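For this depiction, one protein chain was excluded, whereas all remaining protein chains were kept in their positions.
For chain A:
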Amino acid sequence: MEQSAAETPQNTFSCQLCGLSTSFTYYGQKPPNTRAVVLLEECFVVKDPFSPDKEKFLVLGSTCSLCNMCVCVGPDCSLFYTKRFCIQCVNKHLDQFPQQILAELAKKKQSSKPGVS
């Protein structure tokens, strides 16, 4: 694991919205050793650093299906609803999203307003 990581050149994933940046080890829909699990979009994937299990993966982000921007999966940057949408595109097309999502977005906006540095 470590050796291969040392050999492969550092591929860095960088979210174009929040700037989160970390190296990824796989890009695609079928990360290695995930068996029956497949991704429904092309993702930047890394081994889950918080799991002792070597075969657990973590999706870092993907590209917005509309604007092609590279975004992380964090709720402030993008959301997935059958496809990946960056938060900017979501805001542009709010009317097309179901109410559940709109409600959630509104709630988040409210709670995230005070006290974030």
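A few comments on the model shown:
By definition in this document, a residue touches a chain if its C-beta (ideal position, glycine included) is under 8 Å from a C-beta of that chain, and two chains touch if they have at least 3 such contacts; residues count from 1.
The rule is short, and it goes like this: contacts and distances are computed from a predicted model.
Chain not shown in the complex: UniProt lists it as "DEAH (Asp-Glu-Ala-His) box polypeptide 34", one of "Trm112p-domain-containing protein", "DEAH (Asp-Glu-Ala-His) box polypeptide 34", "N-terminal E2 ubiquitin-conjugating enzyme" or "Cytosolic Fe-S cluster assembly factor NUBP2".
Against the chain not displayed here, chain A makes contact via residues 1-3, 5-6, 18-22, 34-41, 43, 46, 48-56, 58-60, 62, 66, 72-74, 79-85, 92-93, 95-101, 117.
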